[in-house]
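The complex is shown incomplete by one protein chain, all other protein chains being positioned as in the whole.
Up next is chain A:
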């Protein structure tokens, strides 16, 4: 099967510190992969490199076999850790922007997602609660018919009810031939939706494995393994 994403020996240095060291990751189609790591482990940096917002110091990234650039950005839908919206926008404006920027934006899917998320087009972005705002960001990103979705901490800082709604939306609106890379440090709430997980620690990949295999081998939840791996940090 064609690989959606190939990250090869990527290193990123910010002046004196290494954000990533020799990271190699390959993702096939139709998988939901958790990118797990504590704060500062390099999750956001890796996502930004794949999305083409920053360049690696060395190493290479290929999306659908091609380099990161306009062609890859057309098939990669990125939800960064900061809002994609401006404060003056309404929910409707936000979706119009997304539609204008990306030809793969699917207005029907956006409408279904709005309904599912209980968002209204006339709602003003700056009046939305944090949880509702996360729902809007996710709607914007998942309404594109992309091949690779990069979701940076989509459940960060939202209450458990909003979190459940966001996870349900992911399962409900996930296209089975696409790939999701989702970063989080809150593992227990979300581990039931992963196919596999990548553990990133101090800029290095220390494990990439299928979740049910890990549970079978260790008799432990991914959350418990996560806590063990990061305990000595």
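Definition applied: a residue touches a chain if its C-beta (ideal position, glycine included) is under 8 Å from a C-beta of that chain, and two chains touch if they have at least 3 such contacts; residues count from 1.
Here is the rule we use: contacts and distances are computed from a predicted model.
Enquirer: Just to verify: the chain that's not displayed, which of "Transketolase, central region:Transketolase-like", "Glutamyl-tRNA(Gln) amidotransferase subunit A", "GntR family transcriptional regulator" or "Iron ABC transporter permease" does UniProt list as its protein name?
Expert: "GntR family transcriptional regulator"
Enquirer: Given the contact definition stated above, which residue among A:8, A:31 or A:145 touches the chain not shown here?
Expert: Answer from the full complex: A:31 touches the omitted chain.
Enquirer: Which residue numbers on chain A touch the omitted chain?
Expert: Answer for chain A: residues 30-32, 164, 167-168, 171-172, 174, 176, 188, 191-195, 211-213, 215-216, 219-224 touch the chain left out.
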